[in-house]
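What follows is one structure encoded as structure tokens, with my remarks underneath.
The complex appears here minus one protein chain, its other protein chains still in place.
In this document, chain identifiers A, B and C correspond to the written order of the chains, with residue numbering beginning at 1 in each.
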Amino acid sequence: MITIEFLGPIAQEDITIEANSLQDVADFLQKDPKLSPWLDSLAIAINDKLTDSLDAPLNDGDRVSLLPPVCGG
Amino acid sequence: MITIEFLGPIAQEDITIEANSLQDVADFLQKDPKLSPWLDSLAIAINDKLTDSLDAPLNDGDRVSLLPPVCGG
Amino acid sequence: MMLEIIDGPLSPKEILAQWYDEEYEANYGAFIPFVGIVREEDGIEALSFDIYEPILKNWFDSWQEKARQRGAKLRMAHSKGDVRVHESSYIAAVLSPQRRAALELIDAFVEDFKANAPIWKYDVIQGERIYAKKRSTPMNGAGLLAKKD
Partner (left out) sequence: MMLEIIDGPLSPKEILAQWYDEEYEANYGAFIPFVGIVREEDGIEALSFDIYEPILKNWFDSWQEKARQRGAKLRMAHSKGDVRVHESSYIAAVLSPQRRAALELIDAFVEDFKANAPIWKYDVIQGERIYAKKRSTPMNGAGLLAKKD
């Protein structure tokens, strides 16, 4: 089981799912009509490390964070 | 008569000469072995206004300032 | 701490004074702070900020390393929560032996901060907190999960 965490303005509680890679997370979220419009603009971190590969493997207990568009300052 | 003023590190008192243009000032200073080595690097102001023309006319009472290389800050 | 997260508005005079006191003897020739102040516009009362601190810290550390390679140093303070108009929410600074490196670093750092620091901004209008979506930027690498196989 891995945890999906929604940061910043996405009003959504954490979700726990079975997933072996980010591709599984993508497949899951693309089916959710409330979340799928965000996907184009989300950066992804696994255990607080940003990643740019859908093939990144996931292990039991991993935390996947979704980061929407930012604007500090 | 116009006054030539030497700014910053040039250790030289003001000089008063007859001159109708900056060209006259140039001719005068080029003959002075102590000052001529500076000429390559001097910017010139007439009555506190920087100028880039040797043909700039000079009138009685004008003040020509010679500005050596700068380094503020 | 070179990276400070503060609840509510910053105190720019105190922060600049503290940073100056802590650094002026370290033989840096140039100290360039960038102070961000909340502008009164579009009827906002305040801005409000969410920060994801673990990734902000990683982002900041990677910039600190870039600065270190040029003999320079970065400092930063940012607000979380509400910051009213004319108050300060963000201060960054570079300290560098050389002027040129300092000017280049503060520019690159502040621009990348806007684009990639994990901080979310909300307009506060009549007490309501509204995500500043139009002024926000997808981070580097965003869109990964929208890709199809």
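Here, contacts are C-beta pairs under 8 Å (C-beta built on N, C-alpha and C of every residue); 3 or more make two chains touch, one makes a residue touch a chain.
Please read all numbers here as calculations on a predicted model, not as lab measurements.
J.: Quick one: jot down which shown chains the absent chain touches.
T.: B, C
J.: Determine which one of C:Phe31, C:Tyr52 or C:Trp120 touches the chain that has been left out.
T.: Considering the complete complex, C:Phe31 is the one touching the chain left out.
J.: Who touches the missing chain here, C:Arg68, C:His86 or C:Lys147?
T.: Only one of C:Arg68, C:His86 or C:Lys147 touches the chain omitted from view, namely C:His86.
J.: Name every residue on subunit C in touch with the hidden partner chain.
T.: 12-13, 16-17, 20-21, 24-25, 27-41, 86, 88, 97, 99, 102-103, 106-107, 110-111, 114
J.: Which subunit B residues would touch the chain omitted from the figure, given the whole complex?
T.: The list for subunit B reads 7-9, 22-23, 25-26, 29-30, 39-45, 48-54, 65-73.
Just so it is clear, only the chains that are shown with their structure count from here on.
J.: Go ahead and note the Å separation of the Cα centroids belonging to subunit B and subunit C.
T.: Whole-Å distance between the two chain centres: 49.
J.: Compute the distance, rounded to whole Å, between the mean C-alpha positions of subunit A and subunit B.
T.: 70
J.: Between subunit A and subunit C, what distance separates the C-alpha centroids? Give it in angstrom.
T.: 25
J.: Can you list the subunit A residues in contact with two or more other chains?
T.: If we look for residues of subunit A contacting two or more partner chains, we find none.
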